[in-house]
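Right, chain A next:
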Amino acid sequence: MTGIYLISAFVIAGLIFANRNSLINNILIVIFGILQTAFTIYSCYHYKSTVLEYFTFDSLGLLLLMTLSVITIPALLHSYLYIKRHDETPSSRAIYFAALIFLIASITAAYLANHIAVIWIFTEMTTLSASMLIYHHRNKLALEGTWKYVFICAISITFVFIGILFLSLSLQHAGSNDLSFCKPDAL
Partner candidate 1 sequence: MLSIILILFSSIFFAGFILRTKSIASGRKGPGIMQPVKDVIRLFKKGTIYSETTSIIFRIGPVIYFSSVLMACMVIPFGPYKGIVSFDGDFVFFAYILALGKFFSIISAMDTGSSFEGMGASREALFSMFAEPAFFILIGSFALLTGNTSFFDIFSTLHLGSSITYTLGGLAAFVLVMIAMIENSRMPVDDPKTHLELTMIHEVMVLDNSGFDLGLILTAGYLKFAMYGAIIADFFIGGLSVSFALPLFLFIQLLFAVTVGLIESFMARFRMNHNPQFILALSSVSFLIFLGVLLVLEKFL
Partner candidate 2 sequence: MFLYESNVLVGFLLKAFAALFFSGIVTIPFLSARIKPIASVSIVFIIALLTSVLAIIGLKEGGIEYPVSGGSFFGEIPLRIDGLSAWFILIINFTSITGALYGAGYLKSTRENLSLITFHWILYIIFHASMLIVTMVQNGMAFIVAWEIMSLSSFMLVLFDYTNPKVLKAGINYLVQMHISVVLLTMAFIWVYFKTGSFDFKKIELFFGTNVNTWLFLIFFAGFGLKAGFLGFHTWLPLAHPAAPSHISGVMSGVIVKLGIYGIFRIITFLKADYLVIGESIITLSLLTGLYGIMNAAIHRDFKKMLAYCTIENIGIIGIGTGLGLIGIAKGQSMLIFLGFGGALLHVLNHSLFKSLLFFSAGSVYRQTHTRDMDKLGGLIKSMPETAGLFLIGSIAIGGIPPLNGFISEFLIYCGILKGISAAGIAQITLMIITFAAMSIIGGISILTFTKTFGTVFLGSPRQKLTSEPAEVSFLMLFPQYLIVLLMIVIAFFPGYFVNILGMILTVKIFPNTGISAPDLSGYLAVLRNISLASFIFVLLISLVFIIRWVVMRGSASKLSATWGCGYTAPDSRMQYTGKSFSKSFGKTFNFVLIEKKRYEEIEREDTFPETRKYQSFYLDLFEHKIINPVILIVTRFINAFQFVQNGKIQAYVIYGIVFILTIFIGTILNFWH
Partner candidate 3 sequence: MTNVLLIIFIISLLYVSIANRIITYVRVLALQGVILFGVTFLQLKDIQTWNLVLILLETVVFKAVAVPMFLGYLIKRNKITRETEPYLPHFISLIIITMIVVITILLANSIQDTHLDKIFFIVSLSTLFTGLYFIASRKKIITHVMGYLMIENGVFVLSLAVGNEMPNLVNLGIMLDVFASVLILGIFLNKIGDVFKAVDVDQLSNLKDY
């Protein structure tokens, strides 16, 4: 299910990006909303199980995921209304929703990941998609905001990477080589 969720979320994002029809767009958004909800419910039933080797439904992840899903629905709705009221062009609308869905899916994956490197990769992806969202208006202020966001995030991600390196060093010191949070058998 996790794999299906991720793949379909990214596929939906891709479809929205490619599509220019407003009806199909809305349908896809609704599908994603349902998918997100369904996945949340699914994960609640698989508490403490590990899937695809790198994802674990642990309690912290679940809590955050539920919060995310609760926010997702009004966020999608609000985005829909906002885009509609501002008479956006189809292409900008497509980019907006694609980025939004991409962002939500990346956040979901980052919450559930149990390996620090995987989290790090998904965090980078959130940076990418969020910067697209910030640049939505394409004016001078938006550009400034995007630049600042991207630059600071890039530096912060670099620091996270340094942290991972240090962690791996100290793990070597302790005689281990594994960067995941919890062993599957510990659950």
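Keep this in mind: a contact is a pair of C-beta atoms (placed from the backbone, for glycine too) under 8 Å apart; a residue touches a chain by one contact, two chains touch by 3 or more; residues count from 1.
A word on the picks: all candidates are chains of the complex that A comes from, given by their letters.
All figures in this text were calculated on a predicted structure; none of them were measured in a lab.
By the touch rule above, chain A in this complex touches candidate 3 out of 1, 2 or 3.
Residues of chain A touching candidate 3 in their complex: 117, 120-121, 124, 127-128, 131, 140-141, 143-148, 150-151, 154-155, 157-158, 161-162, 164-165, 168-170, 172-173, 177.
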